[in-house]
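Quick one: the structure is below, questions incoming.
A single protein chain has been removed from this complex, and every other one stays in its place.
Chain naming follows the written order as A and B, and within any one chain the residues start at number 1.
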Amino acid sequence: MRHWLLTLDGTTRFLLWSPLLLLVSVLALTGLHIFVAQARTWVWKVLLGIAVVMIAGQAVLGLYWVPPEHYMGDVYRIIYMHVPQVWMSLIGMTINFGCCVLFLFRKSWVTDSLAEASASVGVYFGAVGITLGAVWAKPTWGAYWTWDPRLTTAAIMLVIYTGYLALRRFVEDPDKRATWSAVLGIVAYVDIPVLWFSVKWWRSIHQEQSSPKTVDSLMTMVLRWSATMFLSLFVVFVYHRYLAAQAARAREVAAPELLPPSSSAPAVSS
Amino acid sequence: MQRPTLFSVLVTVIRKDLLIEWRTRARINALVFFAIATLLIFSFALGPDTVLLRKNAPGYLWLGILFASVLSLSESMRIEIENSALDGVRLAPASARAIYLGKAIGNTLMLWLLTLVILPIAIALFDLSVREGFARLLGILFLGCAAISAPGTLYAAIAANARARDVLLPLLLFPVLIPGLLASVKATGVILEGDVMHQLGSWVGLLSAFNVLYWSLGFALFPRVIEDD
Partner (left out) sequence: MTTAFEIRDVSKRFGARWAVARLTYTLPLGQSLLLTGHNGSGKTTLLRMLATATFPTLGELTLFGRDAREHRDDLRTDIGLLSHASFLYEDLTAAQNLDVLARLIGLPDRERAIAQMLERVGLVSRTDSPVRQFSAGMRKRLAIARLLFKAPKLALLDEPFGELDPEGITQMEGLIRGLQAQGTSIVLATHLVEQGQALTTLRLHLENGRAVSA
């Protein structure tokens, strides 16, 4: 079956342009969701649908269509799950950073809720991504953890953003929570390049264990497919966490609409 | 009355903090012994192999300082929250930025002092020799303490007002400190063992860059933490 698929030029050509097309669609739908209020009821459902279809496609492509890797055999297939999720985690943290900066310039519950949502989803994908990385490492390098610079940085980032979420949980006043977590989000994100650089340097002094850098073009195509699939899921997850955060804000923040009508103080001499 | 400059406000805050530390010096004594106890525990936990102990001594030393710093930083903020004294200073008026610099520099000095006190103990305990010069060692220790205090003061101010503050401060601080800690440990190690591969400059570079970054961030962001707008 595998050989038959490989001889099929159509599949390869399909894989050359379909991830890009799907990516553009996902981004366009996300834009639509952000800018067109009426679209928000149905866009996420379309994105979820795309993701589900792509998951099915991913199963076929990742598990059957693409050939086994030269050195690692079939074990490497986990790369299509592991790598994109770590990317999604980084995207989540970047969106969080953007929201934190924006919030300090202009306070808005939308910005604050999006910050919370993107951090939560970022931590989720990071945790899954790193776990899959450990699962991959065991049969490949013989140990669950190899202090590879990328994974080590990702693991530390995970702890940092868990701390961000912990802070949000431990501050009761919503206004203070929003401001302080914005401060924290900025300090955390700025640490990423410093961390990356230090860990890389630290590891280079000891023996470096290289992860596969040479990725064959067929693998790249499947990776793109998988990345777009996870991006679609990412948007859906963030949207729902955002709604949950907004609902929580609505419960704990007094809305201006609840203010009584204006009154001026009666002039009283005592 | 002439409005004081940022520098004089900064100095006032440092003076005030050092004065309080002096008046409660029993606490500092306890902190020193806590740090020494930590070093002892590492020695026991990690075995009597003296070669190994000497090799890893910089790590143990900095871990001891790190644990002590959490106690030191949270206490430094506790006295400000206690009677809302920080509000009193802020409303004097004193700029939040000056307050940050004052408290962070004060914290750095206290940590550095702590480090200097336990250094001879560590040298004795782990059989260390200072190959690359004492002055350089003191300088590295200072930079490392500054690296802990910059984000530490910012985070301590946040954590002091939150629930679970005793666990929140280390949880927030430790991961962010990793580059600074790494550079401090490596630089200290190189000074103790000798700079065979001329690495000292690079690690000092990383440590300095970390300090510049975090002191700037703290300076920029502290007002948002203590001002209520």
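The rule we apply is simple: a contact is a pair of C-beta atoms (placed from the backbone, for glycine too) under 8 Å apart; a residue touches a chain by one contact, two chains touch by 3 or more.
What you are looking at is a predicted structure, and each value in this text was computed from that prediction instead of being measured.
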Absent chain, residues of chain B that touch it: 1-4, 8-9, 12, 15-16, 19-20, 23-24, 79, 82-85, 87-95, 228-229
Those residues of chain A which, in the complete complex, touch the missing chain: 172-175, 251-254, 256, 258-266, 268-270
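We adopt the following convention: only the chains that are shown with their structure count from here on.
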Distance from the mean Cα position of chain B to that of chain A, given in whole angstrom: 34
Chain B to chain A touching residues, read off their complex: 151, 154-155, 158, 161-165, 168, 171-172, 174-176, 178-179, 182-183, 186, 202, 206, 209-210, 213-214, 217, 221, 224-225
Residue ranges of chain A touching chain B (in the complex, touch as defined): 104, 156, 159-160, 162-163, 166-167, 170-172, 176, 179-180, 182-184, 186-188, 190-191, 194-195, 197-199, 201-202
